[in-house]
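Heads up, one of the protein chains got dropped from this complex, but the rest are sitting where they should.
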Amino acid sequence: MLGQILSRLATAVPSVIGVVIVTFMLTRLLPGDPAAYFAGLAATPQAIAEIRGKLGLDKSLPEQFIVYVGDLLSGNLGTSLSTGQPVVTEIATRLPASAELTLVALIVSAGIAIPLGVLAAVKQGSWIDHLCRVVTTAGVSLPVFFTGLLFAYVFYYLLQIAPAPTGRLDIFVSPPTHITGFYLIDSALTGNGEAFWGSLRQLALPASAMAIFSLAPLARMTRGSMLSVLGSDFIRTARASGLAPRTVVFTYAFRNAVLPVITTLGMVFSFLLGANVLVETVFAWPGIGLYAVNALITSDYAPVQGFVLTMAVLYITLNLIIDVVYGLVDPRVRLDT
Amino acid sequence: MLPLLRHARYVLSENPVTAFAFGLFAMFLLAAILGPLIAPFDPLATNTSLALKPPSAAHWFGTDQLGRDIFSRVLVATRIDLTIAFASVILAFLLGAVSGVAAGYFGGWSDRIVGRLADTIMAFPLFVLAMGIVAALGNTVTNIVIATAIINFPLYARVARAEANIRRDVGFVEAARLSGNGEARVLFGHILPNIMPIMMVQMSLTMGYAILNAAGLSFIGLGVRPPAPEWGIMVAEGANFIQSGEWWIALFPGATLMLAVFCFNLLGDGLRDIIDPRKRT
Partner (left out) sequence: MKRRTFLASSSALATSMAAPAVFSPLKAQSRQETLLIVAENTPNMMDIHGVGANRPSYEVSWNTHDRLMTYGVKKDASGQDHYDYSKLEPELATDWNVTPTSATFKLRKDAKFHDGTPITAKDVKWSFDRAVTVGGFPTFQMRAGSLEKPEQFVAVDDHTFRVDFVRADKLTMPDMAVPVPVVMHSELCKKNATATDPWAMEWTKNNLAGGGAYKIERWQPGQEVVYARNDEWKNGPMPKIRRVILRIIPSAGNRRALLERGDADISFDLGSKDFSELKASPKLTIVGTPVENAMQYIGMNVKQKPFDNVKVRQAVAYAIPYQKIQEAVMFGQSIPLYGGADNKAKGTNWPQKHGYNTDIAKAKALLAEAGYANGFETTLSFDLGLAGINEPLTILLQESLGQIGIKATINKIPGANWRAELLKKNMPMITNTFGGWLNYAEYFFYWCYHGQNAVFNTMSYQNPAMDALIDKARFTTGPEYEAAVKGFVDAAFEEVPRIPLFQPLLNVAMQKNVTGYRYWFHRQLDYRQLVKS
């Protein structure tokens, strides 16, 4: 088992190297000149050249790359121009916010999509099946920033039932004691009801906007997977031997259909992390997506690099975990195939 | 081909949703082709005395901040949006199908290179990668197309690779090879045409994603240059007016955008049903 995990890890190495190279190239290609930014108003060309030297931007690209990799290895992702903070600390403080939002969205989405998918498969071709397809497809067709804006307008401004879109907690509620960085978990652990309720309220709109967006792949995969299992011989045998339809569907079919759904969950999670970028902008969510958008628009190299690297590493790790889990759950799957 | 057509007719009659999607698609195509001809107003002409008017008989979708007719802009934008979507999808297909088929057919180092490339791209949050590419190359239509194509490339490459891999040793390929066809000929003359249906499904599904992607880029300011009408930009501009009650500026382009993506997604599903042999009865 360990050997398998290690060999699976080894396959991730080229990806990580690729990501590091692409990230470096991409940020060097970004227009804009950090030296001009640092030199400030009324800077003379000499002053800018001096700062460029200080930042190491006058070196050749390969040299800069070596410096960059060296920094990476020592855990230094640089400093953001626009917030003045080290990128590592900022990403570390912001990652839980994004992860919490994404996970909640994923849970909501799975909670709706999986039953829908099962239902659609069981009643294949019926109006339920079509409705399920139309609804989930409509969800994934909505630009997520548009849904977000609409939600904020309708539920906060018009109906006044949602809290102000000002981030993870109401301004006058203090955040729970830091344990995991996930407000829901931290406040539950410390028994802080106010913070728990507060962060749940704040999560409701952005998480639903994202959940709507991710219904389709989950529902579709569940339906497809259920259909193929339901059509298989052992189900036919089970039905033939007179088991109750409910037992057949839930005990036999669903259990066997759930594996591909788990894989899809991983894919959807990373997909949602990407969609975060826009949702966080709409809801002032202090996550890494918002951080990355701001950095990209202001040509702030370091956070863009840091963000992309973190996401890529996260994605690779996630897939690794899923593969391993998959291997544990299903003995037929060998990691090396 | 005939059985396929018959099967298509069967699926369409069986599946009203797919039929609806085809109808919608035809409508969008028509709008893209005829849009500028049938638009009631010049989509670029401003008229500040008519700014921010709600929908009316003259201006079905109302007017925007500069008094431009939103209906005309939405209509004319169809061409730009569909062009971006088609162009990026075709580019992604060309890149992905060729390299994927080669990787699946030859295996070995070509397979490894394509696989690593796809893995590397897939490891990025795709939207952020697109943002980065457009920010780095400059925000023009061409660059949006390139960025969208790059982030879609791995999907095509993987599908093509898997399909080519399966078909590499099957009878008809073997036969083609034995009758003296070169490898390239086998690859492009026999394998590629055979995986076209499945690639079509992929194209239809990614088309919707391409439109969403372009709209997202516009939303954060990296989209098409003004004053060209484009759905995403119109939503982004209109977003600033939702709070003050001018909902129509964002809503109509947003709804059209959604409808277009919706149409492509349904179409993709439908196409999949049509080519899926398990549904052929």
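A and B are the chain letters, set down in written order, and residue numbers restart from 1 in every chain.
Everything below uses one rule, namely that contacts are C-beta pairs under 8 Å (C-beta built on N, C-alpha and C of every residue); 3 or more make two chains touch, one makes a residue touch a chain.
Values in this document were obtained by computation on a predicted structure and should not be read as measured data.
A.B. asks: I'm checking contacts with the chain that's been left out. Which of A:G117, A:P286 or A:G306 qualifies?
C.D. replies: Counting the whole complex, the residue in contact with the absent chain is A:P286.
A.B. asks: Looking at A:Q64, A:T83 or A:T190, which makes contact with the chain not pictured?
C.D. replies: Going through A:Q64, A:T83 or A:T190 one by one, A:T83 is the residue touching the chain not shown.
A.B. asks: Going by the contact rule already stated, which one of A:V13, A:L61, A:A164 or A:I321 would touch the omitted chain in the full complex?
C.D. replies: Only one listed residue reaches the unshown chain, and that is A:A164.
A.B. asks: Applying the definition given at the start, please give the residues of chain A touching the unseen chain.
C.D. replies: Where chain A meets the chain not shown: residues 31-34, 36-43, 45, 47-48, 51, 80-85, 90, 93, 149, 152-153, 156-157, 159-162, 164-167, 170-173, 193-194, 197-198, 201, 204, 281-284, 286, 290-291, 294, 297-300.
A.B. asks: Kindly note down the residues of chain B that lie in touch with the hidden chain.
C.D. replies: Its contact residues with the unshown chain are 44-46, 48, 51, 65-67, 135, 139, 221-222, 225-227, 237, 239-244.
Note that in this section only the chains that are shown with their structure count from here on.
A.B. asks: Just the number, please: Cα centre separation of chain A and chain B in whole Å.
C.D. replies: Using C-alpha averages as centres, the distance is 23 Å.
A.B. asks: Spell out the part of chain A that touches chain B in their complex, as residue ranges.
C.D. replies: 14-16, 18-19, 22, 26-27, 29-31, 125, 130, 133-134, 137-138, 140-146, 149-150, 153, 157, 216, 220, 270-271, 273-275, 277-278, 281, 292-293, 296-297, 299, 304, 307-308, 311-312, 315-316
A.B. asks: Using the touch definition from the top, list the residues of chain B that touch chain A in their complex.
C.D. replies: 14-17, 116-117, 119-120, 122-129, 131-133, 135-138, 208, 212, 215-216, 219-221, 232, 235, 239, 242-243, 247, 250, 254, 257-259, 261-262, 265-266, 269
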